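Note that this complex is displayed minus one protein chain, with the remaining chains in position.
A, B and C label the chains in the order they appear, each numbered from 1.
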Amino acid sequence: MSTEKLTIAKAINASLRTALETDPKVLVMGEDVGKLGGVFRVTDGLQKDFGEDRVIDTPLAESGIVGTAIGLALRGYRPVVEIQFDGFVFPAYDQIVTQLAKMHARALGKIKLPVVIRIPYGGAIGAVEHHSESPESLFAHVAGLKVVSPSNAADAYWMLQQAIQSDDPVIYFEPKRRYHDRSEVDTTAIPGPLHVARTVREGTDLTLAAYGPMVKTCLEAAAAAAEEGKSLEVLDLRSISPIDFDSIQKSVEKTGRLVVVHEAPVFFGSGAEIAARITERCFYHLEAPVLRVGGYHAPYPPSRLEDEYLPGLDRVLDSVDRALAYQG
Amino acid sequence: MSTEKLTIAKAINASLRTALETDPKVLVMGEDVGKLGGVFRVTDGLQKDFGEDRVIDTPLAESGIVGTAIGLALRGYRPVVEIQFDGFVFPAYDQIVTQLAKMHARALGKIKLPVVIRIPYGGAIGAVEHHSESPESLFAHVAGLKVVSPSNAADAYWMLQQAIQSDDPVIYFEPKRRYHDRSEVDTTAIPGPLHVARTVREGTDLTLAAYGPMVKTCLEAAAAAAEEGKSLEVLDLRSISPIDFDSIQKSVEKTGRLVVVHEAPVFFGSGAEIAARITERCFYHLEAPVLRVGGYHAPYPPSRLEDEYLPGLDRVLDSVDRALAYQG
Amino acid sequence: MTVDSTAARKPRRSSKRAGAKKAAGESELVQLLTPEGERVEHPDYSIDLSPEELRGLYRDMVLTRRFDAEATTLQRQGELGLWASLLGQEAAQIGSGRATRDDDYVFPTYREHGVAWCRGVDPTNLLGMFRGVNHGGWDPNENNFHLYTIVIGSQALHATGYAMGVAKDGADSAVIAYFGDGASSQGDVAEAFTFAAVYNAPVVFFCQNNQWAISEPTERQTRVPLYQRAQGYGFPGVRVDGNDVLAVLAVTKAALDRARTGEGPMLVEAFTYRMGAHTTSDDPTRYRRDEERELWEAKDPILRLRAHLEKQGLADEAFFASLETESDALAKRVRDTVRSMPDPDHMAMFEHTYADGHTLVDEERAQFVAYQASFAEESK
Partner (left out) sequence: MTVDSTAARKPRRSSKRAGAKKAAGESELVQLLTPEGERVEHPDYSIDLSPEELRGLYRDMVLTRRFDAEATTLQRQGELGLWASLLGQEAAQIGSGRATRDDDYVFPTYREHGVAWCRGVDPTNLLGMFRGVNHGGWDPNENNFHLYTIVIGSQALHATGYAMGVAKDGADSAVIAYFGDGASSQGDVAEAFTFAAVYNAPVVFFCQNNQWAISEPTERQTRVPLYQRAQGYGFPGVRVDGNDVLAVLAVTKAALDRARTGEGPMLVEAFTYRMGAHTTSDDPTRYRRDEERELWEAKDPILRLRAHLEKQGLADEAFFASLETESDALAKRVRDTVRSMPDPDHMAMFEHTYADGHTLVDEERAQFVAYQASFAEESK
């Protein structure tokens, strides 16, 4: 066993390093990923150790980055692409949606597209426009992509390993506001499957489901609620496509109430899909409608407003109270 | 009163013509919209009558089309852009999402972006890949855009008038498989608001909610169900952002059951948002979970499979039966 | 303040050259065989083919045209939903296709039936997507011929990335990306130029300028000849007579050799003409005059090579007759194969979205099975 206390950023760095070491076909590419080590230093030191041929500073063109990554994958490489910030993935959206997602099906399975797209996402870092968004819905709706987001360093390490090993394109959303959160990473542990949720806190009164940056917020909410005598179960979904509905269902069958929390706007967000499907699956178990806490239907606001815009402890607890207020 | 029986395609053509005639700032632009009149002939004759300066054949570059349309709007024009097919909107997605949708807010309201983007969408026309998709979710999730889709010629005419007059960007999805459906258009009638749903058939047992091409399918389903003694109410939502939840709620409070039908994949589709919100609003009225009928989580299939992929009469009725089977 | 701006108003010499419309695009054209079938020399490109090789090129073009015509017929008969004819572009495709080596890799648009033929792809494989039974479905690695790509320009980036991979592998293969005059406007093609130049990727950009992008003439995409686009990205561009199979072969081969010897990308603009409609859904009478087509008929790529073969006595009647027979046989095989092409099983919808599976797909598949079973029950 080899356990280390790592930040999420360092865990991702370690995971990329492991991948580059163990598989000569793995490439890291993106804007400023080389000498600079990325604007968040997530790729720090990799170009120095693996060379410019494997850790590639690209021209400033996201469609070009993903489009050439597809070509490299067709040649047998496993590119791990970095998009510098959430709001800059859109120039690559066409390549992701019309090519990367569909090419395996277009070839009736005869070719594989093992491309990972890493995207630091979410807000609360006081940034300017386009640097704080949560566009995961826009990828989850697209068949052919897998979408995941870790909430802690151990998952960050392992989920990236699994994403790189996957023969499918994986959009790997990194909770940038948690980059510096530190936790134990066992790089020798055999992890569970990539797309399975994990119960991070057990409870009986209500289920909180979240992923990425909101898991911590939900844990804080659960702790606060416990002081008021409410027992909340917290699920870390880990995967947004597919969503582990079985685990949510199991929890809701126990608690009877579900609140889904994400930073992304609520309207057409992942909470909608979860609410719809869980309501169908658990119609007779639900004692309250599935409630959703997330961003508003507005462009991500200037940073001085982001605390109001983002779901925080209080807004989560408010929804918890509203859900608990229903008489089942 | 000036009533005419028009196809949807002709009604859109007439609407563009009216707009070009009444407002010198209106422009029509896109690939092949000029001499050819568009691949569906929707812009037929417009360039001949209004000149190349107002009906503009553009280079083959969707980002360029939308990006220059934004610039033209900033100069005071009201561009109506045609994207040739649903699957070809993605190269323009960045301009739509990061610029068109957000620029009004970026300027704190000081500039307006009256750009309409017309997109023929949906399947059932036996086409090759990328020509049959329903990407409306990917626009509805984005604040700053309005998203509508007419189901008949009168709405096609009037909703386009209203979209062009709107000072907000509007994505106008045209149900291409219904282009040749004919109905009465009164070009003098004062229409209701753009974003309000309409009850197209009254019923008491269950509500079917749809928009665009699926309205007709739902009407057929309601007729078939009536023969079996089931009374279905059919709502034509007309607008996907905003969604007229009030009208849906009112109907569901009456019927107690709701099935949402769209061609787009169910996963993260508009049915999810409707199910989530209506369940919250009508928790004590719903006698069954809101059910959704739509496309599968797969790339739109080759045309020989599209009848199976698309929600047809039978699949709608199957969901109706499933919803009715619940004991409230 | 006074600023003397006459210099810029009258553009400087270097820019004037780029900005000014060439009197005749023809003069810049690499040509080795005139429309009348005369061999001519070019200072930069030459070619020396055996009679057998010449007959081979002729055969390729004739069979490709016949295949293409048969597909058009099959569309008319309702066997295909759509067809994108290459009529008129046979020389551009056969010349460039025959210039590739087995280990080279080809990224086509949706119209490269002639290139597919050169790569050894069974022509009936191309018909599946036009019939609507698949979206391509062949194994690209079998003949190093990628799937047809419909989203205009996308494949230029795939080709560039593939070529970056070839270079990483230290292989001396080259990659060729096909696209049209219309595609030259797409940002993806420009980005491919940038990546190819920056990484010196062994990729040849082969632009078939067939004068039209559906209803839009090339003037809607550029005001200077397209081959000149390359210069500004730092690699050479050349315009070749796209109806001259010899010139296309020579120029493409040179460009591919250049790529494989580490000299980086090159742009080849094959100046040709789309003789037919854009696709079987299109009606070119709405936007172009017959006279234009007639002008290009006189430059027909097949007739010109035939004239050459005949004038030089390189092929006899027997050759032409046996080719006719071979064409008929090909057409029949295509017809028969298409007609018997089965519709895909319904369950195919749920296959191949993912390589490693996806629980939602499993769930939806199961629901579909149950749904279908319900009909069986009802009809019991």
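Keep in mind that, in the parts below, a residue touches a chain if its C-beta (ideal position, glycine included) is under 8 Å from a C-beta of that chain, and two chains touch if they have at least 3 such contacts.
Computed from a predicted structure; not experimentally measured.
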So there's a chain missing from this view; which of the remaining chains does it actually touch?
A, B, C
Which one touches the absent chain: A:Ala61, A:Leu145 or A:Ala323?
A:Ala61
Going by the contact rule already stated, which one of C:Arg55, C:His135 or C:Arg220 would touch the omitted chain in the full complex?
C:Arg220
If the hidden chain were put back, which of B:Val28, B:Leu72 or B:Leu208 would touch it?
B:Leu72
Name every residue on chain B in touch with the hidden partner chain.
53, 58-59, 61, 63-64, 66-77, 91, 94-95, 98-99, 102-113, 143-144, 146, 166-168, 195, 241-246
When the complex is taken as a whole, what residues of chain C touch the one chain not shown?
1-5, 7-9, 11-12, 14-19, 43-50, 53, 99, 184-191, 194, 197-198, 200, 219-224, 228-238, 249-251, 253-255, 257-258, 261, 263, 266
Contact footprint on chain A, counting only the chain that is left out:
31-32, 34-37, 39, 57-61, 63-64, 87-88, 90-91, 126-130, 267, 296-299, 301-305, 308-309, 314-315, 318
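Definition applied: only the chains that are shown with their structure count from here on.
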Most centrally placed chain, judged by C-alpha centres:
B
Chain A to chain C: how many Å between their CA centres?
40
Could you tell me the distance, in whole angstrom, between the mean C-alpha positions of chain B and chain C?
35
Length of the line joining the C-alpha centres of chain A and chain B, rounded to whole Å:
31
By the touch definition above, chain B meets two or more other chains at residues 63, 87, 90-91, 129-130, 267, 296-299
Within chain C, the set of residues that touch 2 or more other chains is 134-135, 151, 187-188, 353, 358, 360-361
